[in-house]
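A protein chain is absent from this complex, but the other protein chains hold their places.
Let's turn to chain A:
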């Protein structure tokens, strides 16, 4: 039952401002993902919450309790490090039980709890081994076990899946989600993999350059990106972002008029965003389409990506069924789904359509 409330948190390393007045509320029992590009301050935020780093400003509360001044060991958190950080000289069993050992929990109870966790994680047969005799996936389970055995108030996980192969990663995603549903412990999970963020979380916190860009459910950040950064960062292939104009209530991209209602008060020059999945192929000349020339075609399994050149240096990508064929340099047109068009203010980057 612990929510994490962060207010006005800043962190600088020398003159490098890594986190800038960050506000964030992680509701109790939720699985919250910090998502952002490399170097945006995710690990730093996690380490601040863990107490491994001192903040320059602001405060962190767990529930009612202010924890900024507490040592990491007194916060009752468990952390899974990006590198796992297993104790190399200790057996797997002792690795898992070390937190209990230093908290003076008796041997019988310790053994029982280690056994219980190892059973859940299916690492019972590995308990006597040293970390170096484990595979990456096994090490990761041990790191998880070390966190779980403590029954902490909060789990902090720093890209725990980043070094696993694709298949194992997919399997572990499901397992981690399952653990969370079973244990119901508040979890803050760092990743730069949007697939992980989308599939696992209750809430996604999108960060860039130490600033929170958007907080929302996976559906929200995907369907209603709050600004250009979120729009460009979430979704594969990335959203098409192209300059657009509107005059007299009519929106046009490179001269092609589109049937889109522009919110009142929008500037004349806009940025239009449309996901490749929301573009369909049409005949050139149809109303409400953007004409151009096929620039590149790529088959990605059941889908095909068609890249169209509208004007020099202005290209749009559509993701269509693989049976849709297109030849390079053919004339073509894309029809955007009007309901799925996003408009952004080029000056601030803020979305003009996210509120609708």
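The definition used in the following text is that a residue touches a chain if its C-beta (ideal position, glycine included) is under 8 Å from a C-beta of that chain, and two chains touch if they have at least 3 such contacts; residues count from 1.
The definition used in the following text is that contacts and distances are computed from a predicted model.
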Q | Protein name as given in UniProt for the chain not displayed, "Monooxygenase", "Carbohydrate ABC transporter permease", "Tryptophan synthase alpha chain" or "Xanthine dehydrogenase family protein subunit M" | A | "Carbohydrate ABC transporter permease"
Q. With respect to the chain omitted from the figure, which of A:11, A:146 or A:246 is a touching residue?
A. A:146
Q. Of A:31, A:62 or A:81, which sits in contact with the chain we cannot see?
A. A:81
(Q) Among A:99, A:210 or A:336, which one touches the chain that has been omitted from the display? (A) A:99
**Q.** Touch residues of chain A, complete complex, unshown partner
**A.** 50-52, 71-74, 77-79, 81-90, 98-99, 102-103, 130-134, 136, 139, 146, 150, 163
